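Yeah, one chain of the complex is gone here, protein chain that is, but the others are all in their spots.
Chain IDs A and B follow the sequence of writing; residue 1 opens each chain.
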Amino acid sequence: MTAPALAERPVSAEAGRLRLRRALRALLPAFSLVLVLAAIAYLNSRAISYFGFNLMLNLAIPIALATLAQMFVIAGNDLDLSIGTFVGFVGCVAATWLHDQPLLGVLILIGGVAAYAALGALVAWRDLPSIVVTLGMSFVWQGLAILLLPKPGGSAPHWLLSLMGVKPPFVPFPIVAAIVIAVVAHIGLMRSSYGAILRGSGGNAAAIGRAGWSLFKAKVTLFALAGFFGVLSGLALIGITTSADANIGNGYTLLSIAGVILGGGEFVGGRVSPIGAVIGALTLALAASPLLTFMRIPPDWQVAANGAILIIVLAARVLISQRGAER
Amino acid sequence: MNAALTRLLAKPWLWSFLGALVVFLASIAFTGGYGASGMVNAAFSLAVFTVIVGVGQMFVITLGPGNVDLSLPANIGLASAVAMKVMNGDDSLVALGILAALGCGLGIGVANYLLIWALRIPPIIATLSASFVIQSIDISYGRGLQIKPPPGFANFANAQVFGAPILAILVVLFTIAAAIVLQRTIYGRSVLAIGQNIRAARLAGVKVGRTRFLTYALCGVLGGLDGALLAGYFRGANVDIGNEYLLASIAVVVIGGTSVAGGKANVPGVWGAALFLVLLLTMLNTFGVSAGVRLVMTGLIIVLVITAAGGAKAER
Partner (left out) sequence: MEGMTGGAAPDLVRLDGVEKRFGAVRALDGVDFSVARGECVGLVGHNGAGKSTLMNVLAGTIKADSGRLTINGETLRDYSPTRAKALGVRCVFQELSLCPNLSVAENARVFHPALKGFNWRRKAGGLILDKLDEIFPGHGVNPGDLVQDLSIGRRQMIETARAFTVSDEPVRLVILDEPTSSLDAHTAGQLLSFVRRAVAQGTSCVLISHLLGEILNNSDRIVVMRDGKEVASGRAASFDREKLMAAMGGAEERERKAAAIASTAPRGDAPIRVRARRPGQKGETHIVAREGEIIGLAGLAGQGQTDLLLDIFAAASRPRADIEVTAPVALVAGDRQSDGIFPQWSILENIGIGSLARLREGPLISRRREEALANLWRDKIGIRTPDVANNILSLSGGNQQKALFARALGSDARIVLMDDPMRGVDIGTKLEVYDLIREEARAGRTFLWYTTETEELQNCDRVYIFRNGAIVADLAHDALSEEKVIESSFEAG
């Protein structure tokens, strides 16, 4: 029997059309980023420079890391409403314990990841609704942060400041960091063999279980990864802001959810994209402040703009799906 | 006698009232019995505001998994500002002010549903995004306003009759009405049907779209009402007045025995859970714990309670 080589295999017209629609949806995050960059360039051409990018994308790294943390949770059909306060907690630890007693600080951060893993275990074991559980945990992290730093203060460890202050030639550090983060996450979740199982647990958990995999282990892994990336996000944030306060991460919950969705992810079905999530985070970092400042939107309304962007992107996605679908 | 006792113990809302009682007794033990009646009175006064939005959230959550209204805090904040601005410190404008707040809440509820229905945005994201837009509106609208409530209204919100807060009595009546609506009206049955099995509901002739619309609108209206009353009770409106009611509204629904998977709602439980939360906070204050510890304890207890209750499958 002679079968045509892999490359020459005919693709059915139906699968081809679907792939095109999927490609369009995959390009949407990149398209949004280009759109925002174009708007910025139009409003203030000097912003498009090494110095300009460094400044504007300053906060993109912690946002991207928090977005990836959220992405892992969403991949398992859950939602983490505590990531913002967790990032704030990590920041407070970084500015206090990590600076004064590094060993203890590291232990506390490891404990934070362990707490996330334990949360995953709880959710898997008792089939808990993640919205309520993470909403409760957000209060715990907030309280702990307040106990650490009742008033803003502390100072970041030197090594953290140096790391975040790196100035590579030609390409601004935030962009380099974003690429590295995206690639690592992509390889881990999309290319590795266990990553397929993790994503499968969101796509058809029953099938994964029937095939003999431990859904419990998958859930714990996803939450532990979220905790780990949350720690990285908090560290990166403090490396930039140099000092901390208990509320510093609170906006990151919505931003992380928005980043995942902007990046082409969906709430159910295990459909997420690490690269899309990072691009989405970059877009949000630009749109959340620099773009609005250049557009001279009053600060009162910048909060609204975050919500509006999310709505617009989701509406665009719906329109693309509807035009493609033969209803 | 035994059968009746078993049936009583099986009622899910019983546990939330028991929890409230336990916490109350712990506080009393700490203070040596001092201020007990004042504590109860204050608990009922404060619980009222959680119950109002708790009922609204309960209807939304009962619609089925994924349905939740995260725009309540922003809703409450904006409604409080609107109410105060319309009332303008004038007792004769109180009714108008409340109406304005209700209208504001209704608008938010309708807007939420439009996002969900027309743009197919999941309710979590739709209400979360809407809350950000509402927050901005509130900030710019409420800027520099002299937002103090008319004295008559503020007094009414704080008034007592026969030793019980008037608002508490009214809200208890309201809760009873809500329970009747849930069990004995077409609307209420529709909500319960949709929450159990949306496909079956549609095929059984339930008007799914209309019911969802009414539910989100109702939740919005209740948020508006809460905003107006809060401004009256605390004698002033501000943007953050509703912030603690996000977790509170969801927590009282869940702790009170409503299923997060939808289709099973528990109205008395909302009161029990609201009292439990308020008394918990009171107890922590009585013990003299700091803000940070208070937050941690509140969060941990909520996680504990939901773990004990289990999830959708654990219930069956």
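To be clear about the criterion, a residue touches a chain if its C-beta (ideal position, glycine included) is under 8 Å from a C-beta of that chain, and two chains touch if they have at least 3 such contacts.
No experiment lies behind these values; they were computed from the predicted model shown.
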Contacting the left-out chain in the complete assembly, out of A:Arg46, A:Arg210 or A:Arg296: A:Arg210
Residue in contact with the excluded chain [from A:Gly200, A:Gly234, A:Gly251 or A:Gly307]: A:Gly200
Those residues of chain B which, in the complete complex, touch the missing chain: 180, 184-186, 189, 192-193, 196-197, 199-201, 203-206, 259, 263-264
Missing-chain contacts mapped onto chain A: 1, 3, 6, 9-12, 14-15, 18-19, 22, 191, 193-194, 196-197, 199-200, 202-204, 206-208, 210-213, 269-271
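The criterion applied here is as follows: only the chains that are shown with their structure count from here on.
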Approximate Å spacing (C-alpha centroids) for the pair chain A, chain B: 31
Touching residues (chain side chain A, partner chain B) in the complex: 79, 122, 126-129, 131-133, 135-147, 150, 254, 257, 261, 267, 298, 300-308, 310-311, 314-315, 318
For the chain B and chain A complex, residues of the former touching the latter: 65-66, 68, 115, 119-122, 124-126, 128-133, 135-137, 139-140, 143, 246-247, 250-251, 254, 260-261, 290-300, 302-303, 306-307, 310-314
